[in-house]
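Let's look at chain A:
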Amino acid sequence: QSDITIALQLEPPHLDPTSAAAQAIDSVVYTNVFEGLTRFMGDGSIVPGLAESWEVSEDGKTYTFKLREGVAFHDGAPMSAEDVKFSLDRARAEDSANAQKALFDGIAEVTVLDPASVQLTLDEPNGSLLFNLAWGDAVIVSEASIADIKTNPVGTGAYKFAEWVQGDRIDLTRNDAYWGDAPALESATFKFISDPTAAFAAVMAEDVDVFDNFPAPENLPQFEADPRFQVLVGSTEGETILSTNNKQQPFDDLRVRQAIAHAIDRQAIIDGAMFGYGTPIGSHFAPHNPAYVDLTGNSPHDPDKARALLAEAGHPEGFETTLHLPPPSYARRGGEIIAAQLAEVGITAEIINVEWAQWLESVFKGKNFGLTIVSHTEPMDIGIYARPDYYFQYDNPEFQTLMETLNTTTDPGERDALLQQAQQIISEDYVNGYLFQLAKLGVAKAGVQGLWLNAPTAAIDLTGVSWSE
Partner candidate 1 sequence: MLRYTLKRLISLMLSLAVASLVIFAVIEIAPGDPAQFMLGVNAQPDTLAALRAELGLDTSKPDRYLAWVGGMLQGDFGTSYTYRTPVAGMIADRLWVSLPLTIYALVISILLAFPAGIYAASRRGRIGDAAMMGTTQLGVAIPNFWFAMMLVLVFAVNLRWFNAGGFPGWDKGLRTGLHALTLPAIALALPQASILARVMRSALLDVLGEDFMRTARAKGLSRGQAIWRHGLRNALIPVLTIIGLQVSFLLAGAIIIEQVFYLPGLGRLIFQAINARDLIVVESVVMLLVFVVITVNFMVDLAYAVVDPRLRTRT
Partner candidate 2 sequence: MSLLEITGLSVSIAGKPILRNVDLSVAKGEIVAVTGESGSGKSMTAFSVMQLLPENAEIGGAIQLDGTELTALPEAQLCAMRGARIGMVFQEPMSALNPVKTIGDQVVETILIHGALPRDQARAHAHEMLSRVGLPPDQFSPTRFPHELSGGQRQRVVIAMAIALRPDLLIADEPTTALDVTTQAQILDLLKGLVSEFDMGLLMITHDLAVVSDMADRIVVMRAGEVVETGPTRQLFARMNHPYTRMLFEASRHSVELPEKHGAEALLSVQDVVRAYRLPRTKLFGPAEYHRAVDGVNFTLRKGERLGLVGESGCGKSTLTRAILGLEPVQGGQILLNDAPVYTERGADLAVRRGMQVVFQDPFGSFNPRHRVARLITEPYHLLDAPPTGAERADAIAEALRAVGLSPDDARKYIHEFSGGQRQRIAIARALIIKPDLILFDEAVSALDVSVRARILDLVAELCESHDLSYLFISHDLSVVRTITDRVLVMRAGRIVEEGETELVFSNPRHPYTQALIAAAPVLPDIDIDHRSHPHV
């Protein structure tokens, strides 16, 4: 068998990874259709992509990338340094529609040295530049095809875009002119099935070979028990947290936030909402990261202590607040459980189910909320705690300085230490309720091999996927 059908929960709105936040775009095109200078591997490491190698200047402000030879876009045009400059300039331009413009913030200039080398000049050293360039938002696109990139993406990857039946599927076919090792599969179809019931049925009926991010954890035991299938349990970059509006009464009181942290029973939430899948976390950091420290001990489930803290903070009878829940089931189900747990210590949280658009509008932009549950799926995003205007409105100068130091630090050991310190600070400030690291739950037919177990970024890297006998 040389084709594969992969189901995704969400359909991409369009296929330009450089002008939207939608992860579904990356799921389809990242490394398959589009490639960047660097790229993520399944274990989260950064490896060369279209850049064969690079050199960093002494002061850490100049990066010189050596591009691979013989790389061509799907339309036949060769990929050159001009394309890299075009792509990066486009992404960081004033009127750019790039959803992660911040990735390119420190870049002062992109210079074409020769057709096979590009130089990036930075304002100041940036320890995460190679990491940033691995993102889907930083892939190299071709100027010739930029006009209809959204419906007909032309990249350099191992697969070419073939067809998109909106509302149903996207087909990719193998790019025979690919510069790298030829992938095993000749074609791949992405189908979009967001409904959990339909997802279950589609897998059971063997309509799909792989279901990336299977939406109903409750059904996984059935697949485990079925020899036709394998269940792939990995980790995502998603820290699932009970975000708290730190500027709003009564959450501006540390004791109240601490009380909430003690009111929460993480394991019950993981069991009830995720059917046991997920790793408890005590801070905003992914457990698979080398710099991770387990801080769950800062907030064990202790309703009595929670009640005592509330009384101390002047809320012996508890208080009322809102709990905004976006659509994913970790939020909707988790929210119901949390509301019940909060009720036990006297806090009445009114559940408000919102769609993502409303969530963005009223919670994220409007900061009009008490509590909300959301999984922060960007990799290495602890830096958001240094932004006082970020929706949970945590404003701690100490933390902000720490992050500035981190940004200019390139030594891995030092960076780990700084990151651990950062985890400590927010954990002890009980900025948010830290719940669990979102598991990556995939289901695949038994014969499929080479799929990513974890999700350092949203991607289904087809280059390594194949069928066993």
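What we mean here is this: a residue touches a chain if its C-beta (ideal position, glycine included) is under 8 Å from a C-beta of that chain, and two chains touch if they have at least 3 such contacts; residues count from 1.
Basis for inclusion: all candidates are chains of the complex that A comes from, given by their letters.
Because the structure is a prediction, the values reported are computed rather than measured.
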For chain A, the touching partner in this complex, picked from 1 or 2, is candidate 1
If we count contacts the way the header does, which residues on chain A are in touch with candidate 1 in the complex? 11, 13-14, 20-22, 94-102, 150-151, 165-168, 191, 193-195, 197-198, 200-202, 204-205, 207, 327, 355-358, 360-362, 364-365
